[in-house]
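Heads up, one of the protein chains got dropped from this complex, but the rest are sitting where they should.
Chain IDs A, B and C follow the sequence of writing; residue 1 opens each chain.
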Amino acid sequence: MIVPKYTREIPQRFRLEAEKCTKCGYIAFPPRLICPECGQKSFQMIQLQPEGKILTYTIIHVAADAFSTQTPFAVAIIETKEGARMTAQVVDCTLEKIETGKDVKLMLRCIQREGKAGILQYGYKAILSR
Amino acid sequence: MIVPKYTREIPQRFRLEAEKCTKCGYIAFPPRLICPECGQKSFQMIQLQPEGKILTYTIIHVAADAFSTQTPFAVAIIETKEGARMTAQVVDCTLEKIETGKDVKLMLRCIQREGKAGILQYGYKAILSR
Amino acid sequence: MRDVYIIGVGMTKFGELWDKSLRDLFVEASLQAIENADVDHIQSMYVGAMSAGLFVGQEHIASLLSDYLGNEGIPATHVESACASGGIAVRQGYIEVASGISDIVLAGGVEKMNDGADVTFALATASDQEYEAFHGVTFPGLYAMIARAHMEKYGTTREQLAEVAVKNHEHGLKNPNAQFQMAISRDTVMKSTMVADPLRLLDCSPVTDGAAAVIICSEDVAKKSGRPLVKLRASSQATDYLALHSRKDLASLPSVARAAKKAYKDADTKPEDIDVFEVHDCFTIAELVVIEELGIVERGKSGAAVEAGITRLGGKIPVNTSGGLKSKGHPVGATGTAQIIEIVEQLRGDAGDRQVTDARLGLAQNMGGSGGSCVIHILEGIS
Partner (left out) sequence: MRDVYIIGVGMTKFGELWDKSLRDLFVEASLQAIENADVDHIQSMYVGAMSAGLFVGQEHIASLLSDYLGNEGIPATHVESACASGGIAVRQGYIEVASGISDIVLAGGVEKMNDGADVTFALATASDQEYEAFHGVTFPGLYAMIARAHMEKYGTTREQLAEVAVKNHEHGLKNPNAQFQMAISRDTVMKSTMVADPLRLLDCSPVTDGAAAVIICSEDVAKKSGRPLVKLRASSQATDYLALHSRKDLASLPSVARAAKKAYKDADTKPEDIDVFEVHDCFTIAELVVIEELGIVERGKSGAAVEAGITRLGGKIPVNTSGGLKSKGHPVGATGTAQIIEIVEQLRGDAGDRQVTDARLGLAQNMGGSGGSCVIHILEGIS
């Protein structure tokens, strides 16, 4: 039942596709129909480089049921080199290593199981660059 | 987690407790804080006799997930002798026997499993009187 | 209170729109409405949706949608009254413009139903969860009980119910935005799968994704826009006991009569003056009871009226020229707004093959659950 939703989201979640406003340069991730900065409707598709840095982060100790077996885990707001912003987990490191300003790479990983059939949902997660 | 909800509803679901408006005689099932017919707030608790008749009914062939293993099943609107109205399943008979106007008795039965732990929820169901 | 107009309309195609999310749908309809109105900004917005929470796990949708509509931080409010949410959104926009607080308001509705949720459960939350849905009754089940009561009280027949579906599909065939653009026969309806006896699959509106939006404004803005003038002559709303079993007459929908009385009074008109009706045919029986409550036909005579073709396009009193919820589709939160759009298009003379000749006054009736709420708008085309 949720396969269509899954397919619909592939461009953003798997390929990191964003759009750049042809007038003001605003980077829309995910893509939008209208630019929130200048109100124009003309965009150019761009593929984000899977690299960015941590703007702020938290360590989640109490999670929704779907994530409760993963606690504690880190979630950060990341800005890519192009200026796109996203929320993503930071994984594959001891949590103490995570700091604001550190560089990360974005990787495709399993995020959660969804729906009664427990279908795996994939998407981007961040790992520290060094 | 849902045990308190369960306990809270015992007076109505298990004991068929209703309230009678001391001014206009309106029977409130479940009990209310204010009479919808006359606006007064004074009620007398009454216990409904577990007897009534069918005012209208349907046979459900497509149900919500929680009831999907029970289809087809009958649901009716029942008026008790005191004039209380309720929606309840009609069980223990071939579905063809069910007709508007027929007398029923109300019995305590299991209705559904609720929540992740699948706790059994009990309540009233109707059976044809003869 | 100021006079209020609708100067722009927009809607997505209705259907199973797998490739579009809730935000995609609403933004698409809204941008269309803004373009149709030829305005360069809106001052606030209302979004009707029954349950984005249960359908797609998203609350706070008015803020989300204002953001994706090109966030300028304007006030954005989500309103809900089950399947009447889209009509309520327009009514709140009407009140805000009438008050003078805003001159240009966007009001719309949306529902994304085909994204994996237990739709039967979600729809049943429009009934009394603790005393109706708890016992396993579904939304079709509630209308099935109304249908049985109406059939036993007035002699309404199974065939007459089917005729409502046949008529609405005939209309929907002419509507490019309709989910089902196909004619069906009385026989097909009567042999379709049983859903809740006596209602069958083709008595029921489908599960639909879609969005609709309108631009509501003051007289001043409307006149300056140069767009055809459609005036909101009345906007009324009423409620009833939520649980069907609490109502004295199970073959009636009193909230509809209550809202209609107020709407006719505020618009200073009567059913005979209205040229075209959009009514809430979530199930075939709903259209029958509603046209009685609206005073279009005498109580108990709706089945015969439909069978006689009176409510067909080209008949004396055209009802649901859009195809209705039955054929156009029923994305619950969007429905009430989409009905108003059909009326606007009829009054503008833009309804194409579905056009009712010389339509000047139209009425849209939208309701929630098994009639626990109802909202009615009367619109006038001013030429």
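The rule we apply is simple: a contact is a pair of C-beta atoms (placed from the backbone, for glycine too) under 8 Å apart; a residue touches a chain by one contact, two chains touch by 3 or more.
From a predicted model like this one, the values you see are computed outputs, not experimental measurements.
**Q** Tell me which residue among C:Asp67, C:Glu152, C:Glu170 or C:Glu219 touches the hidden chain in the full complex.
**A** C:Asp67
**Q** One chain isn't shown here. Among A:Leu33, A:Ile46, A:Ile77 or A:Leu128, which residue touches it?
**A** Final answer for the missing-chain contact: A:Ile77.
**Q** Given the contact definition stated above, which residue among C:Glu80, C:Asp103 or C:Glu293 touches the chain not shown here?
**A** Considering the complete complex, C:Glu80 is the one touching the chain left out.
**Q** Could you tell which one of C:Gln32, C:Thr120, C:Ser246 or C:Ser302 touches the chain left off the display?
**A** Residue touching the absent chain, from the options given: C:Ser246.
**Q** Counting contacts across the full complex, list the positions on chain C that touch the omitted chain.
**A** 1, 21, 44, 50-51, 53-54, 56-64, 66-67, 71, 73-82, 88, 92, 95-96, 98-101, 121-122, 125-130, 133, 236-243, 246, 254-255, 258, 368-369, 372-373
**Q** Extract the touching residues of chain A with respect to the undisplayed chain.
**A** 9, 30, 36, 55-67, 70, 72-73, 75-78, 85-89, 100, 111-112, 121, 123
**Q** Counting contacts across the full complex, list the positions on chain B that touch the omitted chain.
**A** Counting only chain B, the missing chain is touched by 1-2, 4-5, 7-8, 32-36, 39, 41, 114-115.
Everything that follows uses one rule, which is that only the chains that are shown with their structure count from here on.
**Q** Just how far, in Å, is the C-alpha centre of chain C from the one of chain B?
**A** About 31 Å, centre to centre.
**Q** State, to the nearest whole Å, the distance from the C-alpha centre of chain A to the C-alpha centre of chain C.
**A** Averaging C-alpha atoms per chain gives centres 38 Å apart.
**Q** Which residues belonging to chain B are in contact with no fewer than two other chains?
**A** 65
**Q** In chain C, what residues contact two or more other chains?
**A** Residues: none.
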